[in-house]
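Up next is subunit A:
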Amino acid sequence: MTTIDAPRSPHTPATATRKVNWEKWGWIYMRASGILLVVLIFGHLFVNLFLGTGVRAIDFAFVAGKWASPFWKVWDVAMLWLALIHGGNGMRTVINDYAHGRGRTVLLVLVAASVIGLIVLGTLVLTTFDPCPAGAPGNLVPSFCPVNSK
Partner candidate 1 sequence: MSTESPSKKSTAKAVEPEYLEFEDGAVIDGVHYHRHDVVIVGAGGAGMRAAIEAGPKANTAVITKLYPTRSHTGAAQGGMAAALANVEEDNWEWHTFDTVKGGDYLVDQDAAEILAKEAIDAIYDLENMGLPFNRTPEGKIDQRRFGGHTRDHGKAPVRRACYAADRTGHMILQTLFQNCVKLGVNFFNEYYALDIVMTKVKGKDRPSAVVAYELATGEIHVFQAKSIIFATGGFGKIYKTTSNAHTLTGDGVGIIWRKGLPLEDMEFFQFHPTGLAGLGILLTEGARGEGAILRNASGERFMERYAPTIKDLAPRDIISRCMVQEVAEGRGAGPLKDYVLLDCTHLGAEVLETKLPDITEFARTYLGVDPVVEPVPVMPTAHYAMGGIPTNIKAEVLSDNDTVVPGLYAAGECACVSVHGSNRLGTNSLLDINVFGKRAGNYAVEYAKTAEFVPVPVNAASFVQGLVEELRDSNGTERIGALRKELQEQMDLNAQVFRTDESLAKVTETIHTLRGRYKNVSIQDKGRRFNTDLLEAIELGFLLDLAEVVVYSARNRQESRGGHQRDDYPTRDDAHYMKHTMAYLTGDPHSADASDHISLDWKPVVITNYQPMERKY
Partner candidate 2 sequence: MWSWVLHRITGVAIFFFLLVHVLDTSLVRITPEGYNAVINTYKTPILGLGELALVAAIGFHALNGIRIILIDFWSVGTRHQKLLFWIVIALWIVLLAGFAPRQIINIIAEMS
């Protein structure tokens, strides 16, 4: 038998608190980021999976080669941020729908933590990335690396 809580325990309209309206901005963000992500993700997938011989072509050298160009760096940073926040906010919606009480809080914290963690991690990786790490064998790194020009 269905049992449900009393609907929306005492209602306080958004105006009463005048905080940032997360629901509205979240909603707008999902759409704005969605549009951008279409371009970013399909571009990414196209280049990585479709050009050349698909995923087989991917290795350190490929990635490093891409990230040598600021264009792809910006592209991937943008994609990282937009997608993780988009996905994180989407997960928040899903969790709010199905989880209640303690479980909800735990899950939301987990999602938030992983989103923030991965954004920080990913951004660091991208900004501090060195395409020609010292000591790496020439066959693993891009052809423009000093190892290979010898």
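What to note about this one:
Please note the rule applied: a residue touches a chain if its C-beta (ideal position, glycine included) is under 8 Å from a C-beta of that chain, and two chains touch if they have at least 3 such contacts; residues count from 1.
In picking the candidates, the idea was that all candidates are chains of the complex that A comes from, given by their letters.
Bear in mind that the values here come from a model prediction, so they are computed numbers and not experimental data.
All listed chains 1 or 2 share the complex with subunit A, though the touching one is 2. Note for the complex: subunit A touches candidate 2 at residues 31, 34-35, 37-38, 41-42, 45, 49-50, 53-56, 58-61, 63-64, 80, 83-84, 87-88, 90-91, 94, 114, 118, 121-122, 124-125, 128-129, 133, 136-137, 140-141.
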